[in-house]
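A protein chain is absent from this complex, but the other protein chains hold their places.
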Amino acid sequence: MTKRMPFLSDNAASVHPDIWDALRQADNPDMPYDGDGLSASLDDRFSEIFGRECAAIWVATGTAANCLGLATLCQPHGGVVCHEEAHIEVDEGGAPGFFLHGAKLMLCADGHGAESAKLTPESIAALIDPIRDDVHQVQPHAIAITQASEYGCTYRPEELAALSEFAKERGLGLHMDGARFANAAAFLGGSSSDAAGHVDTLSFGFIKNGGMSAEALVLFDPAQADLVKYRRKRAGHLQCKGRYLAAQIHAMLDGDLWLENARSANAAAAEIAAGCDERLMHPVEANEVFARCTAEEREALRSQGFDFYDWGADAARFVAAWNTREEDAVALGKAIAAL
Amino acid sequence: MTKRMPFLSDNAASVHPDIWDALRQADNPDMPYDGDGLSASLDDRFSEIFGRECAAIWVATGTAANCLGLATLCQPHGGVVCHEEAHIEVDEGGAPGFFLHGAKLMLCADGHGAESAKLTPESIAALIDPIRDDVHQVQPHAIAITQASEYGCTYRPEELAALSEFAKERGLGLHMDGARFANAAAFLGGSSSDAAGHVDTLSFGFIKNGGMSAEALVLFDPAQADLVKYRRKRAGHLQCKGRYLAAQIHAMLDGDLWLENARSANAAAAEIAAGCDERLMHPVEANEVFARCTAEEREALRSQGFDFYDWGADAARFVAAWNTREEDAVALGKAIAAL
Amino acid sequence: MTKRMPFLSDNAASVHPDIWDALRQADNPDMPYDGDGLSASLDDRFSEIFGRECAAIWVATGTAANCLGLATLCQPHGGVVCHEEAHIEVDEGGAPGFFLHGAKLMLCADGHGAESAKLTPESIAALIDPIRDDVHQVQPHAIAITQASEYGCTYRPEELAALSEFAKERGLGLHMDGARFANAAAFLGGSSSDAAGHVDTLSFGFIKNGGMSAEALVLFDPAQADLVKYRRKRAGHLQCKGRYLAAQIHAMLDGDLWLENARSANAAAAEIAAGCDERLMHPVEANEVFARCTAEEREALRSQGFDFYDWGADAARFVAAWNTREEDAVALGKAIAAL
Partner (left out) sequence: MTKRMPFLSDNAASVHPDIWDALRQADNPDMPYDGDGLSASLDDRFSEIFGRECAAIWVATGTAANCLGLATLCQPHGGVVCHEEAHIEVDEGGAPGFFLHGAKLMLCADGHGAESAKLTPESIAALIDPIRDDVHQVQPHAIAITQASEYGCTYRPEELAALSEFAKERGLGLHMDGARFANAAAFLGGSSSDAAGHVDTLSFGFIKNGGMSAEALVLFDPAQADLVKYRRKRAGHLQCKGRYLAAQIHAMLDGDLWLENARSANAAAAEIAAGCDERLMHPVEANEVFARCTAEEREALRSQGFDFYDWGADAARFVAAWNTREEDAVALGKAIAAL
């Protein structure tokens, strides 16, 4: 039987050993919910990382983190501008509609000639400028971007600066879906601040990066923390043994494990990309590779042991995880090159 | 320094060793979300336990389990009858209002002369019979009961039978909040079926009983499973590494660990109760003891190392967990008796 | 056949001739929605009446006015304190749950020894002081009172002052359901300001007072007007021929027709009350009379031509409208006295 080499997704990878250690160390009685010491220190921990005061809470899914963040920026009668392929639009089962009580996702075209799934002030303006300023039309309240994007592309600091300036001018909130924030930060050289820019809320992902069940929602306006905590409880997301979630986050941040894991995944993706050449659909700036290939070619790759998802009829998506073995990535790159 | 003996709650206790083992065994790549084998086998597992066909899904909190269950039984314009001290009313931060899109909790008085936090057909009828059958008044759609109740009392099979018959007659759904279902089942001799009666949906708790982060929502009408799964996703409760939740549940059910843990907690509570005598406010039929005692008496107990919550101005609540040491419970019982 | 004398309710009475005239005068082409001159002048009109700057919009029902007002004062995760028999609780079909996205109504006992359906700072404090200040419990965001109350009682200026002071101290919004605001104002001598006190939002009723289909929502913080207008549209309450609603309101305010109508109804109620003596359940301070009487007595009254609703098993409610004939009211009073 052929050895299987998994490039399906990073979202089901095993848990990093350091996370296991942290979980076991948290296995003492402590206060329930977020009353334990590990949970209580998250604000300081993230404030240090971003070099500015912020608040942070744990939740078990990126969907919850995104929606709780967006709910601080958009009222039920407003709209959230996002890319037409944004995860919140196409892959979260309508969760924004639930958490935001019916607010509307306003689908924005790609901001770049080469498709990147990234927004620009221009692409957003093209969407929202024609909206009449009256009660008959839903008005935008916020913008949501994804770092790294759904196509594996990373916003540069100057792109983020332009977006936050635009958002400020228009009175819009700015949320970042950072399910793969670590991969973007690693790609940008390891600076959290460079990767986050001046967003208002950030869903900082750990689960796809070697964690088990904890993401962080970072609020750069700490005054919103109280509101978000009520909403987290109301959404059934306040776990009573919260220390096991906080412990995962601390372990990820300790010694920059989050960056180390992301660098490893990015490097594996680069190996794959190296074999793709003209097949690449998007620049590889994180841990995902989108490559054109026929059904026959995909079959050929699968028969060699590579697992991955089709991406439409004429392409494939390969995702590297924190624990993707270098030799597997190299092998995949070569196999693609040899097609 | 005095050794602390924790009777605050069972909701922050450590995780049982068997759960840890199961978590580590689940640490292999598998399909994401609930596509893994452990998640997929939950339906069969619970069908076996209850001796009738049911569907079951994992969620991370009892609040989510309760609300997703209730949402199958009550439409947004309807109401859910519950005890006036029900957890869904007083301790879930308004989550039912969120998940049920504004449905109303209809607060029912205690069904027993001695307060039990249990409902009876009579107490429910007294609440709902005066409701006019017109659109101006919210109509009841469902009943929610708690097993064991918020006062640590256990519904007997005949009480449950009367309630389900009443619900059926009135066309109402019947949900059971089983945050401490194991303790009730253990009290009743270990029969899941006896403890569940003929409810439509059951939030089957494991976290207070030695688990880490997984509860089960059991649907005795499996046709509702599809609907509930969409709603779970939409509420941000579909974790991508779901196998770590399913693993906890299987480990709990294996060899009846859930009953063993509950018996241990119940036995500890019985030791405490033995010292309370006339102080007892409610019969002790699970793992909670509510006892009258003055502020001075509580202070005296705390100075001896016992931690617990005040229960109003004139009482205390002591909760035993799966890992409460027998000697601690005995000591507490004696200390109370000596007051 | 006996002539029928209607004391069922004021909510289905005929429309006052002045309203008809105003409607016909509005029957010219104008801008749609609230772009017409009549709608646009409502802010000024109500600012003049209350002697302070306010904004005002029309809606077609008191339920919509109440809910749109409350939605400016209470977030979805919060609660609204109201009397346990408040109209928003018992007679609006759960509308607050819908408009406020699941916010909770917190039911408060009567603030007076003699039941009045009026709240006091003390009765509210007794309800909300025990609420723990944590995310597990729904926190109160606002208070809703009814003027005149559900039992036909009128808040005095000093009672309103105490409530608004209390609300301010606790950081709570204060809404007034004024379905029978005119009757209360008439009872207090005709001062709008005395009858409204310092509430934040007021549902100013006209329909029960001789109007056809227009109530006003008055916002004493005009900065909320924009928000409320978006929500009115979103709730399907922005009628395109809004001038026909605005016209009704202007006609009601012209020459104090609203007070004249209310005085007439109040006077009729006083005639009825005069015959009730010891039967009265509540002081008659508006246009409603609640009187104890047996089923046989009610039957006797009905056989004499009086129509009214039973009020529980042992009482009746008689409501006078703007067009109740004095002789009918006198006759009813005498008939009751003669029982």
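Here are a few things to note about the model shown:
Chains: A, B and C, in written order; residue numbering restarts at 1 for each.
Definition applied: a contact is a pair of C-beta atoms (placed from the backbone, for glycine too) under 8 Å apart; a residue touches a chain by one contact, two chains touch by 3 or more.
Remember, it's a predicted structure, so these values are computed and weren't measured experimentally.
Among the residues C:Ala103, C:Leu238 or C:Ala320, only C:Leu238 touches the chain that is left out of the figure.
Residues of chain B that touch the chain left out of the display are 75-77, 101, 135-136, 139, 227, 229-234, 238.
Although one chain is not displayed, its contacts with chain C can still be listed: residues 6, 9, 11-15, 20, 24, 27-32, 36, 59-61, 63-64, 67, 92-95, 97-99, 207-208, 212-213, 230, 233-241, 244-245. Listed by residue number, the positions of chain A touching the unshown chain are 76-77, 79, 90-94, 96-98, 100-105, 135-138.
By our rule, only the chains that are shown with their structure count from here on.
For the copy pair chain B and chain C, the superposing rotation over Cα atoms measures out at 180 degrees to the nearest 5. No other pair of chains has as many C-beta pairs in contact as A-B. Each chain gets a centre from the mean of its Cα atoms; the one farthest from the centre of chain C is A.
Taking each chain's centre as the mean of its C-alpha atoms, chain B lies 42 Å from chain C. Centre to centre, using the average C-alpha position, chain A and chain B are separated by 34 Å. Contact of a single residue of chain A with at least two other chains is seen at positions 230, 233-234, 238.
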